[in-house]
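I have a structure here, written as structure tokens, and I will follow up with some questions on it.
The other protein chains are all here in position, but one chain of the complex has been omitted.
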Amino acid sequence: MIDLVAPTIHPTVQESIEILAVIAFALSGLAAALRVGMDFVGVCFVAGVSAFGGGTIRDLLLDRRPFFWVEQDHLLWLVILLCFLSSMFIRQSDAELTEKWIQVPDAFGLGLFAALGAQIALIAGSSTIVAILMGVISSTLGGVLRDILCNVVPKVFSDHKPYVTLAVLGSLIVIGLNHSGIVQWVALVVAIGVTTATRLLVLACNISIPIWRP
Amino acid sequence: MIDLVAPTIHPTVQESIEILAVIAFALSGLAAALRVGMDFVGVCFVAGVSAFGGGTIRDLLLDRRPFFWVEQDHLLWLVILLCFLSSMFIRQSDAELTEKWIQVPDAFGLGLFAALGAQIALIAGSSTIVAILMGVISSTLGGVLRDILCNVVPKVFSDHKPYVTLAVLGSLIVIGLNHSGIVQWVALVVAIGVTTATRLLVLACNISIPIWRP
Partner (left out) sequence: MIDLVAPTIHPTVQESIEILAVIAFALSGLAAALRVGMDFVGVCFVAGVSAFGGGTIRDLLLDRRPFFWVEQDHLLWLVILLCFLSSMFIRQSDAELTEKWIQVPDAFGLGLFAALGAQIALIAGSSTIVAILMGVISSTLGGVLRDILCNVVPKVFSDHKPYVTLAVLGSLIVIGLNHSGIVQWVALVVAIGVTTATRLLVLACNISIPIWRP
């Protein structure tokens, strides 16, 4: 299987996905931290953990060094800049009004990191189940850590809407398209598009997954 | 000291212990997640973190790669299967009735992972105190992460019954028997038996450890 996979990700493709995903999750972390009344430093911290948490745990588990944010430390500056700009333009009261501020960027981060995580794991030689797991870990653990830091039960486990399921879906698309021999960046774009669009649809239509047999 | 220790664990012994420990902790995670009303995906996630969390942190700290669940990725499928079967046979209302559903498998996982963790650390050349710590980390952090994900104060720190103490006991038995030159699997079985049996006894008789001087 590994032979079918491109030996690496095109650096520009990887960097573009990472920048977008980091911005998306940083915004969701920023909004979540504002809602619980943290100060500027707390907001930066939670935004940073949301943005870098999932990818760092992925890199730790795959033993990839240096971490993506060490190699591209401009991403760290980007998050700080984002928090700084937000501190001038977002009022705390605004943030409280809009749950969407957390959910919409989160949907983009989900699609971006799930596809990238699965692709990176495939290239590192992981088996299918481990590649799926890495897609899930990259795309969900940042949000889980964000919620734990804000002391709420991670939304992912309790809102009964497909989330991890969609991370699995995105990872499966990447894995399937890699086998089909399609150009890598197309595979990634399709997986990201499908995952994010489905998540946004789920949020818009308030679709829930069947809860546990009561 | 390290010279006295067998250079490796018999693969069959290690795999058997790992399978049993993973099942035990996955069941406890599954029951804990059901109690707080998570959906199917949340239950899988918490079951997985409970089952693999402690061992993964042990492997990270000892710098052992690949992780035990990468080497044996059938363990990942096993947890998914377990959650799937449970979703057909356990009603959520059942789970709420029985605290035992968390405590009893947890007692087995405690004994299994404490002994295995200490043994793996000894083989990796750790000192006595680090081997004890690895026994404790392997066997308790899965449960701690489980409780943090469910947003409760980790039971381990607040129920005032011996738990970490028993992980220390199990680790000490492994370390002592390794020095005595006994056959390795006997050492492991004795340590597992004593630790799990003591924990079950503690639960049955409701024995508590002295609380802090009030």
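For clarity, chains are labelled A and B in written order, and residue numbers in each chain start from 1.
We adopt the following convention: a residue touches a chain if its C-beta (ideal position, glycine included) is under 8 Å from a C-beta of that chain, and two chains touch if they have at least 3 such contacts.
Just so it is clear, the structure is predicted and the values come from calculations on it, not from any experiment.
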* Which is it among B:L20, B:L75, B:I120 or B:V156 that touches the chain not included here? -> B:V156
* Among B:I19, B:V36 or B:L61, choose the residue that contacts the chain missing from this document, as touch is defined above. => B:L61
* To do: Tell me where the left-out chain touches chain B, residue by residue.
  => 60-61, 63, 126-127, 129-130, 133, 144, 148, 151-154, 156-158, 160, 162-165, 209-214
* To do: Can you list, in ascending order, the chain A residues touching the missing chain?
  => 33-34, 36-46, 56, 60, 65, 67, 70, 73, 76-77, 87-88, 90-93, 148-151
